[in-house]
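Note that one protein chain is taken out, while the other chains of the complex remain in position.
Let's turn to subunit A:
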Amino acid sequence: MSYTTSKSPIERLMDYYVRNVPHATQKRISTWLFRFLVGATVIVVGFPTYVMLKASIQPELELFSKTFLFVPRNPTFENFAGLFTETSFARFYLNSIVAALGTMVISVVSATLAGYSLTRFTFPGKKRLAQSVLFSYMFPPLLLALPMFMIWRDLQLLNSYPGIILAHSAHALPFDIWLMWKFFQTVPISYEESAWIYGASRLRAMRDVAIPMALPGIIAVSIFSFAISWSDFTFANLLLTQESMKTLPIGMLGFIEQQAVNWGLIMSASVMMALPAFLLVYFLQSYLLRGFSVGGLG
């Protein structure tokens, strides 16, 4: 391919730059431009996180001053203390943990079985089932949450742990199955074949050979299902209305509806809620990235 015909203004500018600026200068300019871009990216993406962390340790007086301080002058932990003394934050945290762990167990068990089934067995209707998994991946939460509210009400599942765990599983499962499905394909079937030769049954080969080898995938799926339940707002907002059953996201929204909004409290609650995300990114980055890259869709 030759690059001579039909030049746009931007290309003409590039050509001028390439022809008239010395090569060494070009190199230096592009290095600095690149550094600037990386810095700008990190600042743009990191700024809200920084604002949140900063506000969580600022006393109320400083928070509501009309000048923006880049470094807090009087850092304090009173906001965090206030969460536990003035609000039902501890109760919300407990509810969130129960919901997230329940969702994790249900999703991991059923997604692992389904992923294994879809990669290792041939049976009629498999293609249709696989397609419906991918289709339900596209379901937006509110579409399920509205009818779920009515069904759950009739089944007495509103304001209950099983009710919210089932709803979160509906949200988490399509992606979890997709992930396990892809993961079992990275585990060669030959290990199971040699287990069969030594007399293991198919189920035993699955339990003792394939599942241990798919452990990184199972960890990734656990993290994702935990995270989906932990951060869900839509289902919790509809299905949990009792103060004592609320999970963190809707409990925190309640802070905003109070008469005088205490932003320090809200920001420290945000930090506490984002904390698992920070820890996950920090300690389990490789599993997460592997999960993302194997899952392909994030």
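In the analysis below, a residue touches a chain if its C-beta (ideal position, glycine included) is under 8 Å from a C-beta of that chain, and two chains touch if they have at least 3 such contacts; residues count from 1.
Assume contacts and distances are computed from a predicted model.
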{"item": "Chain not displayed: protein name in its UniProt record (\"4Fe-4S dicluster domain-containing protein\", \"Carbohydrate ABC transporter membrane protein 1 (CUT1 family)\", \"Digeranylgeranylglycerophospholipid reductase\" or \"Acetolactate synthase\")", "value": "\"Carbohydrate ABC transporter membrane protein 1 (CUT1 family)\""}
{"item": "Residue among A:79, A:95 or A:119 touching the omitted chain", "value": "A:119"}
{"item": "Of A:21, A:90, A:215 or A:256, the residue in touch with the unshown chain", "value": "A:256"}
{"item": "Footprint left on subunit A by the chain that the document does not show", "value": "1-3, 10-11, 14-15, 18, 34, 37-38, 41-42, 45-46, 48-49, 51-52, 55, 63-68, 106, 109-111, 113-114, 116-124, 126-127, 129-136, 138-144, 146-151, 166-167, 169-170, 173, 177-178, 181-182, 185-186, 189, 193, 196-197, 199-203, 205, 227, 230-231, 233-234, 237, 248-250, 252-253, 256, 263, 266-267, 270, 273-274, 277-278, 280-282, 285, 288, 292-293, 296-298"}
